[in-house]
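Remarks on the structure that follows.
Excluded from the complex is one protein chain; the other protein chains are retained at their positions.
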Amino acid sequence: MSEVKKFLYVNRKAPYGTIYALESLEVVLIGAAFDQDVSLAFLDDGVFQLTRNQNTETIGVKNFSPTFRALGDYDVTKLYVERESLAERGLSESDLQEITYEDEDDDWAEKPSIRIVSRAEMADIMADQDVVLSF
Amino acid sequence: MSEVKKFLYVNRKAPYGTIYALESLEVVLIGAAFDQDVSLAFLDDGVFQLTRNQNTETIGVKNFSPTFRALGDYDVTKLYVERESLAERGLSESDLQEITYEDEDDDWAEKPSIRIVSRAEMADIMADQDVVLSF
Amino acid sequence: MSTLHTVNKSPFTNGSLLSCLKHCRPGDAILLIEDGVYGALKGSTVADAVCENLADVRLFLLGGDVRARGIEDEKILSQARTVEYDGYVDLVVEHDRTQSWL
Amino acid sequence: MSTLHTVNKSPFTNGSLLSCLKHCRPGDAILLIEDGVYGALKGSTVADAVCENLADVRLFLLGGDVRARGIEDEKILSQARTVEYDGYVDLVVEHDRTQSWL
Amino acid sequence: MKIGIVVSEGPYTHQAADTAYHFVKSALAKGHEVPRVFFYHDGVNVSTRLSVPPQDERHIQKNWTALAGEHGIDLVVCIAAAQRRGLLDQNEAERQGKDANNIAEGFRISGLGQLIEMGIQTDRLVTFGD
Partner (left out) sequence: MKIGIVVSEGPYTHQAADTAYHFVKSALAKGHEVPRVFFYHDGVNVSTRLSVPPQDERHIQKNWTALAGEHGIDLVVCIAAAQRRGLLDQNEAERQGKDANNIAEGFRISGLGQLIEMGIQTDRLVTFGD
């Protein structure tokens, strides 16, 4: 398989209330082995997946939020988060955990994986894909 | 079991897209054998359950809307439908199927089972129950 | 390059249709399926929001789902066109990608 | 005679919380659980609608669900009180009936 | 007080079965009775004994089986909902000519009447669903 396609994983659901966020992340991790051009989109309630300081001890469900910080090791470095979705929920970028990757094309400099984009930019990103997987 | 409790079945979901409406009706039919004081509430998307002329032939799913017309035979005669929920959806009472029962206390006169109520009245009906089952 | 968006949830319960409308680009199409077909009801509280966003976007409905739910033709927004399952397939083929607003 | 209402869905995706608020009566309580806890976020697009309807209704949050979702205390509406699972049980007992807004 | 419980969604997919479990544990710890939990809709999927969640995840079915065994809770799986979704006990499997069954220990299959009966016989009824 030499063809490289643009894959977008669209995350629009909150974590823990339903399993979609976790099972989306499982696809992303497996998909990383296929050397495609991968982006993740977080909009609507999907932005809640990235909040800091998630602590699931009381509800007895596995806290998978640290896994997002490992995505850089899998060369998954484009996490687009919609600014309007954050604002509608009373959130801003500072409420999200920091996720970085080391840029091999720039002497392994550490760079942020989360890119805050406007709704219009998100629409453009969506329109630029070959495959859109929705969760 | 001599105690008679007031049971309210709350229907807030549309038919066919999910199974809740159908499985709610199955509870109502079984529950009718228990001689309790039964009411059904239709609000929000639940009002869509009662539309006329449902035809499920193309989607290959069983059309259960005729079953509502049989409820009178099971002594289930109080179907409360919220006026505001209808209006928000561009519907009025004339879009709903006619459902009637024969009133044994009134010489078996045929009477409508559907009672259109305001949102405030619906809140009062909900507050007057012993058991609320939500679908 | 255009996208077929599908929406399968009632807009009175769920925000998917409105979010979809805000992320469409000119030339895209929206196909309402399953409980999503309620999004094309005339005179509803969401009808204006739907129509305002349809300038450069075509709106389709899946006929089997419309009939299942007892929605009469005269209740449907004039902008919406009904297709059957084979028309759904054509829409998928005609657009470069399909995005499901779940 | 009063009711405990529980809401388990995000108000940004789903209409259950707003519908619940419109059907509460004085003396009732609302407990937000699971994804419902997002309904108590300060400064959100639904915060005003929530507060306006809380005059005679108490608002509770399930603490485990709040912490799971990383919602800091200062982000939560001042009207909301956090309870744990045992407080949930007490609320069910204290009210005459529980209505789940699914 | 007697509290009846309805679980309407499947395990892992929705949080309902988890929240119900924590609620029931707390209710019992406070001295209340939970005579029955009724599994309806996709809730019937909680009863499968074939579930193999990852090692670092809770085992929802086993948690329920253990709690019910300890406190004598009647875990009832709705037969109509279970048939549609492929949940069968040994009797049902034989009756339907199926070559396998999948209901876990502690759960029993019965009719919707058990839900109504629970509503009549308990002081409170709490539904966990989606």
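By letter and in written order, the chains are A, B, C, D and E; residue numbering begins at 1 in each of them.
The rule we apply is simple: contacts are C-beta pairs under 8 Å (C-beta built on N, C-alpha and C of every residue); 3 or more make two chains touch, one makes a residue touch a chain.
What you see is a predicted model, and the numbers here were worked out from it, not measured in a lab.
Taking every chain of the complex into account, the omitted one touches A, B, C, E. For the chain missing from the display, the contacting residue among E:H22, E:R36, E:R85 or E:R124 is E:R85, taking the whole complex into account.
Remark: the residues of chain B touching the chain excluded from display are 16-19, 58-62. Remark: the residues of chain C touching the chain excluded from display are 6, 8-9, 33-35, 62, 64, 84-86, 88-90, 92-93, 97-98, 100, 102. With the whole complex as reference, residues 1, 3, 5, 7, 19-20, 23, 26-27, 30-31, 33-34, 36, 130-134 of chain A touch the missing chain.
The criterion applied here is as follows: only the chains that are shown with their structure count from here on.
Looking at chain B and chain C, the chains that touch each of them are D. Of all chains in the assembly, those touching chain B and also chain D are C, E. Taking the CA centroid of chain A as reference, the farthest chain centroid is that of B. The distance from the centre of chain B to the centre of chain E, each centre being the mean of the chain's C-alpha atoms, comes to 27 Å. Note: centroid distance chain C to chain E, computed from Cα atoms, is 38 Å.
In chain E, 15, 19, 22, 125, 127, 129-130 are the positions where the chain touches two or more neighbouring chains simultaneously. The set of chain D residues touching two or more other chains comprises 8-9, 12-13, 15, 34-35, 64, 84-85, 97-98, 100, 102.
Chains touching one another, given as pairs, are A-C, A-D, A-E, B-C, B-D, B-E, C-D, D-E.
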